[in-house]
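Heads up, the thing below is written out as structure tokens.
For this view, one protein chain was removed and the others were kept in their places.
Up next is chain A:
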Amino acid sequence: MRPDHPAPRLDIDQILADPGVRIVVCCGAGGVGKTTTAAALALRAAERHGRRTVVLTIDPARRLAQSLGLTELDNTPRQVKGIDVEASGGQLHAMMLDMKRTFDDVVLAHTDPAKAAEIFANPFYQAMSSTFAGTQEYMAMEKLGQLHARGDWDLIVVDTPPSRSALDFLDAPARLSRFLDGRMLRLLLAPARSGGRSMFSLVTASFGMFSRVVQKVLGAQLLTDLSGFVAALDSMFGGFRQRAEQTYRVLQARETAFLLVAVPEPDAVREAAYFAGRLGEERMPLAGLVLNRVHLPAVETPTAADSLAAADRLEELGGHEATVETLRAHAALTQQAGRERRVARVFTDAFPTVPTVAVTAQPADVHDVDGLRTIGAAISQP
């Protein structure tokens, strides 16, 4: 084994072919190619391994979405046509997450239509369902739970939201649950639960002060809306919690494989290392690291130094401009590859047992099924 690659190699095909693996979650910082990786893996699972696969994408690039036949957020898995599944008998379905609609569905599932209508009309619900920090992560998990419960698929591949941090995906449901369980909410709810007419009929010293401050700062209208929203939420309380906990347990089970996605840049690698640590703490199964956009020279010799020296000699000689340029480009590529290896080592040093695969940078971005197939093959390279 070369010292540059101390980590065991990640065997993606083994994961995709394993009937015991039913969920693959792709996690990582923003801008590392999570969505493309998720789509490429799902396509490969269907074409190569004959699995009935669904890929749940979140905010995909427009052209990538089009390549999967996705034109709108409709929250329904659609079968991807024009792929090569004749031999394998697999299927590929794809969907884009509609955060607001998923939230609406949760509400509808846990309350009666009249109450649901009341909740939908509340401005707080509108704010929370579209902009709450963490709603997207929570709804991604909710949707995953729904797809899993339906049992229509052999394999669910999940892309995670483009959060400021990969950890948000794990933290958001707990945050929502903490929020729903919070003291503040209980205080606001106390009168509603005891059947009092006004939510502020229960006057504790601190609460009286709170309501005065809130009235002063936010105004009375806002308070009425808030109390309506909180009272309505109360009826769905248990349901929210239970579902989040269920999905959490599924993520800890052996049927799930987490794949970290990163690029060989310091921030992305540091983020991947944080996330690997967290998965360990949460006892969630980390299958490996996919290192995207790695640069590799096609030939190891001449070395960067030899190339640069030769380029200088040729330049003096004259008449070999194209070779001079090619040698300098080769030297730059070789140096970049060296830098990237040093950056990636931060991860492999900290997690030497995590299997890793490096995927070579593609000269152009991917926007069709052929491109996804190429990526899938590159991730699975022997």
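What we mean here is this: a residue touches a chain if its C-beta (ideal position, glycine included) is under 8 Å from a C-beta of that chain, and two chains touch if they have at least 3 such contacts; residues count from 1.
Here is the rule we use: contacts and distances are computed from a predicted model.
Q: What name does the UniProt record list for the absent chain among "Sugar ABC transporter", "AAA family ATPase", "Fe-S cluster assembly protein SufD" or "Putative circularly permuted ATP-grasp superfamily protein"?
A: In UniProt, the chain that is not shown appears as "AAA family ATPase".
Q: Tell me which residue among A:H93, A:H148, A:R243 or A:H330 touches the hidden chain in the full complex.
A: Answering carefully, the residue with contact to the hidden chain is A:H330.
Q: With the missing chain put back, one of A:D225, A:E255 or A:D368 would touch it. Which one?
A: Touching the chain that is not displayed is residue A:D225.
Q: Of A:A87, A:A114 or A:A298, which one is in contact with the hidden chain?
A: The missing chain is touched by A:A298.
Q: One chain isn't shown here. Among A:A17, A:L108 or A:L314, which residue touches it?
A: Among A:A17, A:L108 or A:L314, only A:L314 touches the chain that is not shown.
Q: Name every residue on chain A in touch with the hidden partner chain.
A: Interface with the chain not displayed, on the chain A side: 29-32, 59, 61-63, 123-124, 126-128, 131-133, 162, 164-165, 175, 179, 182-185, 187, 206, 209-210, 213-214, 216-219, 221-222, 225-226, 229, 263, 265-268, 297-299, 301-302, 306, 310-311, 313-314, 317, 320-330, 332-333, 335-336, 339, 363-365.
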